[in-house]
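The complex appears here minus one protein chain, its other protein chains still in place.
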Amino acid sequence: MKKRKIGMALSLVLAAGTLLGACGKSDDTSKEESKGGEKEKAFSVAMVTDVGGVDDKSFNQSAWEGLKKFGADNGLKKGKDGFDYVQSKSDADYSTNLNTLARQDFDLVFGIGFLMQGAVDEIAKQQKDHQFAIVDSEVDQPNVASILFKEQEASFLAGVAAAMTTKSNKIGFIGGVEGAVIERFEAGFVAGVKAAKPDAVVDIQYAGAFDKAELGQSISSKMYASGADVVFHAAGGTGVGLFKEANDLKKKDPSREIWAIGVDSDQANMGPDVVLTSALKRVDNAVIDISKKAKDGNFPGGEVALYGLAEDGVGLAPINDKVSNKADIDTAVNEWIEKIKSGAVKVPGTRDELKTFSAK
Amino acid sequence: MSKRFKSLLTPIIAVLLGIIVGTIIMVVSGYNPVTAFTALWNGSFGDIYYIGEVVRQFTPYILAGLAVAFAFRVGLFNIGVEGQFLVGWLAAVWVGVAFDLPRIIHLPLAVLAAMVAGALWAFIPGLLKARFRVHEVIVTIMMNYVALHVSNYIIKNIITDNKDKTDLVKESATLRSDWLQSITDYSRLHWGIVIAIIGCFVMWFLLERTTRGFELRSVGFNQHAAHYAGMNVNKNIILSMVIAGGFAGLAGAMEGLGTFGYATVKGGFTGVGFDGIAVALLGGNTSLGVFFSAILFGALKVGALNMPLEAGVPNELVDIIIALIVFFVASSYIIRVFLDRISKKEVK
Partner (left out) sequence: MEYVIEMLNIRKEFNGFVANDNITLQLKKGEIHALLGENGAGKSTLMNVLFGLYQPEAGEIRVKGKPVKISDPNIANDLGIGMVHQHFMLVDTFTVTENIILGREITTAGSIDIKKAEKQVREISERYGLSVDPQAKISDISVGMQQRVEILKTLYRGAEILIFDEPTAVLTPQEIKELIQIMKTLIKEGKSIILITHKLKEIMEVSDRCTVIRKGKGIGTVTVSETNPNELASLMVGREVVFKTEKKEATPKEDVLEITDLTVKDTRGVSAVNGLNLSVKAGEIVGIAGIDGNGQSEFIEAITGLRKAESGSVKLNGKELINQTPRKITESGVGHIPQDRHKHGLVLNFPIGENMVLQTYNKRPFSKNGILNFKEIYKKAKSLISEYDVRTPSEYTLARALSGGNQQKAIIGREVDRNPDLLIAAQPTRGLDVGAIEFIHKRLIEQRDNGKAVLLVSFELDEIMNVSDRIAVIYEGKIVAIVNPKETTEQELGLLMAGSNRKEAGEHSNV
């Protein structure tokens, strides 16, 4: 009885090993080869997504679109010698994936998302000959470029739009998981609201997750029920629930004026009747920019590359045509854009900064 | 066909079937199966780095598998490994960052803390089961959520000041080893594998060789007979959960002190605890079986990451192929029945 079990277990491994091995021998040579032929080789770039994958309708997708565009502009093909991505299935995979890409000799490897900070830091230390970049976090290594965004500037504009649209003077904010990035969204948004309409109130709620649409829906349901007519989310997949709730309410009562504001990419397609605008975070532009610099030999290793309105790293999507005072909003938003770009207004990026912020 | 030969053949056929069906799917959808499986192999054993990563990956799988298997042997279904794993992870890191002690004390202390935390987390469902006959499956599932959110809260508000991630554990508490990393070309291989192997031995020895194990196994097979024989059924139920939780907590320490070296706020479950269920069932709930099935799972997990890049197979298809292999291995029972049929016919 016991022996049989041992035999079974043993054979499991043998089976897995021999069968897979029979399928082909690895081409170990690729590593040595590439080291020798570095100069002739075309520039190649790759990215590691977090568990969301490249169709997450959020920053992974945005980053991948940037890479694709960069590839097209420079005549690169998808694959090992051009541009590619690897998806992580769990937190533990970040290191393996970053390392794999470095081993495959990509010239530049992006880690998308602050969750990858530890992994990028570690792999960058080991693979000193390779260039890395991390989005949404800082890694202090000479061969790592840290990409940060001034999300507060985008959400400030969203806040302005929200304040000018609301009739009830009640506005909702749904955050994903509390953290520095989402705090920038929150602070900027509140500042924008206050700047445009000082007596409007913002109800701030956190879902505690980026992937719980049902939670997003129940929070937004409560917000709308308590009188809020514009709700902004900075909650990734959780925000899908916001659009669902807004669409549902709109369907039930088409005369009711409720709006939702998207984040990261233009989410207008999530509900043509309810999406007011979106606070854009142009991860794609940042990825293209860093890739270009790296290709041209100007890789900003060890530096923090900060992308704001001025760098075209953030922005606001077009205002929904169905909003009655669209023209006014556009004018106001453009005014604020100028003020921010010129440095006349510094948008607060934390709750502390928000306390001392005044729009004038 | 001899029994031994048959039991050897079963898993081989299972893996083969998974590969065949995976091949068909890939051919139909226009991908090259040979490159794909080569990529799977290369991504798990093709390079010393990947071997190190495979070992790193299956180290917590072994312990999570033991956590399920141990409870299962006593007749309990421990779905709460994920939660016990998370609190173990947290406790290990907490001790790892909070103290400055000599390595000889600090590392064992951190490992012990993980074990105790996991054990305590499992003690609650064990107690409820023994005392009030509350089904452990329900309680452990709920405890998973409690573990997730409590540990997130603690990381954010107590260990750090509103950060998503703790500092790295102190040098004196880490399981990592420059030497192990250097021989595996910077994989994250760490000393935890030694703990996992010791864990296998402990489970085997405890269950098969000790008086306590005799009681636990009796309770597992037949509570009524155990009661009749004068054993304290409730005590053994609680004990088995506590020990299982200890294993799960150790799995958490593998991540906290080894793979990562820190703890992060998590949006959802890691899945290690749930993979542990599959590992245990595939391993027949014996310690040696768990060891080998953990290797298979670890290799598949790590190797699969390489498939999209090296073979251009989309992630979704990779998931399907890996699931198929696991499916066929797990349903090896069907294959065994089939083999029995064949050998019967041979007799005729």
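Chains here go by letter, A and B, matching the order in which they are written, and residues are numbered from 1 within each.
FYI, a contact is a pair of C-beta atoms (placed from the backbone, for glycine too) under 8 Å apart; a residue touches a chain by one contact, two chains touch by 3 or more.
No experiment lies behind these values; they were computed from the predicted model shown.
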Chains on display which the left-out chain touches in the complete complex: B
Contact residue for the chain not shown (choose from B:F201, B:Y228 or B:F338): B:Y228
Selected from B:F214, B:F274 or B:F327 as touching the chain missing from the view: B:F214
Touch residues of subunit B, complete complex, unshown partner: 209-215, 217-218, 221-222, 224-232
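Throughout what follows, only the chains that are shown with their structure count from here on.
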Distance from the mean Cα position of subunit B to that of subunit A, given in whole angstrom: 32
Subunit B-facing residues of subunit A, complex: 2-17, 19-21, 23-28, 46, 53, 79-80, 84, 86-93, 95-97, 99-101, 103-104, 114-115, 117-118, 123, 126-127, 176-179, 208-211
Contacting residues of subunit B [partner subunit A, same complex]: 3-4, 7-12, 14-16, 19, 34-35, 37-38, 40-47, 49, 53, 57, 149, 152, 156, 162-165, 186-188, 255, 259-262, 264-268, 270-272, 282-284, 286, 288-289, 291-293, 295-296, 299-306, 308-310, 312, 315, 329
